[in-house]
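Apart from one protein chain that is not included, each protein chain of the complex appears where it belongs.
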Amino acid sequence: MNDIKTKFDITDIIEQRENLSFITIPKEHAISLVTYLRDVKGFKHLVLLTAADWLEDEEFQLTYLLNNPDEKSDLGVRVFISREDATMETAHHLWEQVATYQRELKEMFGIDFPGSPDVDKPFILEGWDDKPPYRRDFDTKQYSEDTYFPRPGRESNDPAEYMKKKLYPDEK
Amino acid sequence: MKEDFKKRTVISPEGKPIEIDPLKDYFSDAKPKVYKPAHPIIEKFANWARANSLWVLGFGTGCGAIEMRPLMTPRFDAYRYGIQWRPTPRQASVFVVSGYLSVKTLKRVVRTYEQMQNPKFVIALGSCTINGGMYWDSYNTINRLDHYMPVDVYIAGCMPRPESLLAGFDKLKTIITEGRGEGANTYAEKFDWYKANQKKVIKDWDMPDYNW
Partner (left out) sequence: MKNKLFKITEDRSQFPEKNADGKIDIDLSSHKYLKLWQGPQHPGITGNMALELTVLGDEVMHCETHVGYLHRGFEKLMERRKYIQCFPIVCRVAVPEPDFNEYCFASAMEELAGIEIPEMAKWLRTLVLEMSRLQSYLMWIGGQSGAFGSGIIGQWANYLRDLVLDRFEELTGGRIYHMYQLPGGVRGLLPDGFKERMEETLQTIEKFMGDIDKVMFNNAVFKKRSVGIGYIDPAWINKFGITGPNARAAGVAKDVRKDYPYLKYADLDFDAIVGKDSDIYTRADVRRKDLLLSIDLIRQIFAKMPEKGDIKAKTPNVLHWKVPKGETYSRAECTRGEYGYYMVSDGTEYPRRINVRGPSYTHAIALLEKMIINTNIADVAGLMVSLHTYPPEIER
């Protein structure tokens, strides 16, 4: 970890548990850090690549979760990119499955990865014309009600309130 | 419209150019017809025969497909009721929609359903085909199957047990022998309504309207 600290501009080091930590790095250096970790530090296995939407901060969080099979430890590299201009350098040359992850992120979050193969091809959805569905400001319930003919007579209780009413009526 | 359905000229292996119009040449351009029942005695006999040889299309559209395997195997053995699975829609008479349908699958389901021969029956399996079930607020799964194709039997539950599937097949048999299994005719009668519903949901309608 100290090696990485001296070489790269990393912040927010969180040791979640013994063999899992998370670090944050600026967008520009992310891919070089990931490459460094893969080639030098032995984090050879990419567990997953995913994003989280921090709508309040106008940011997307990309997480490259890397695994070191020899030392049996994990490292999550977090990259924050702005929501307005959601583009990220592609990493498809590092692992074969990254192209698939990036295709999914492009479709589900609208994060672009220029240069990634087939990134603009629809992956899961077909003929989608709304906002990318995993963004926080997309309301799936509203969309479902508008589109899919909800069956009349079905009582759609908000499960939380309903549970409270049925199970814990005395609680406030 | 997809590239495949556009008019085009292709070169045959002999080197001759051939004009093809896929929508005309490969698909029917007539609406489905409503078939009037035959003489009651013949119809009754035909219905008895239909009810006792239900051939199910082997299309696992959702997670309900996992309970079809036990149904085909010795423990529950649906074959003893004349129910058997077929690999192609042309040979099948029953479409078991096993669970939730995403929009992408719905498109294939509609196509497959239309390719099946009359008379055809639909069993919808699981709560998610009735009103959305677990996925009632999902942006990608439909809420009511009966808006897109006529459904003969609904089997509730998540997931329905093989026994309830067998009960559902039993119910379908009763419906057919009583002459109420008119799904194909309903589809033909209300064809425009069904098509409008399907097109509302399937945003990129790039297939022919008549898939038979």
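Here the chain labels run A and B in written order, and each chain numbers its own residues starting at 1.
As a working rule, a residue touches a chain if its C-beta (ideal position, glycine included) is under 8 Å from a C-beta of that chain, and two chains touch if they have at least 3 such contacts.
All values derive from a computational prediction rather than experimental measurement.
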Original post:
Of the listed residues B:Asn47, B:Ser93 or B:Ser138, which contacts the missing chain in the full complex?
Top reply: B:Ser138
Subject >> Missing-chain contacts mapped onto subunit A >> reply: 14, 16-17, 19-20, 22, 44-48, 50-54, 61, 63, 65, 69, 72, 74, 76, 95-97, 99-101, 122-126, 133-134, 136, 138, 140-141, 159-160, 163-164, 168, 171
**OP:** With the missing chain put back, which residues of subunit B would touch it? List them for me.
**Re:** 10-11, 13, 57-63, 65-67, 69-70, 72-75, 87, 89, 100, 102, 104-105, 108, 112, 134-135, 137-141, 158-159, 161
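By our rule, only the chains that are shown with their structure count from here on.
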**OP:** Can you check how far apart subunit A and subunit B are, centre to centre, with Cα atoms defining each centre and the answer in Å?
**Re:** 37
Original post:
Considering the complex alone, what residue numbers of subunit A touch subunit B?
Top reply: 124-130, 133, 138, 140-141, 143-145, 147-151, 154, 156
Original post:
In their complex, what parts of subunit B are in touch with subunit A?
Top reply: 103-104, 107, 130-132, 136-144, 147, 197, 200-204
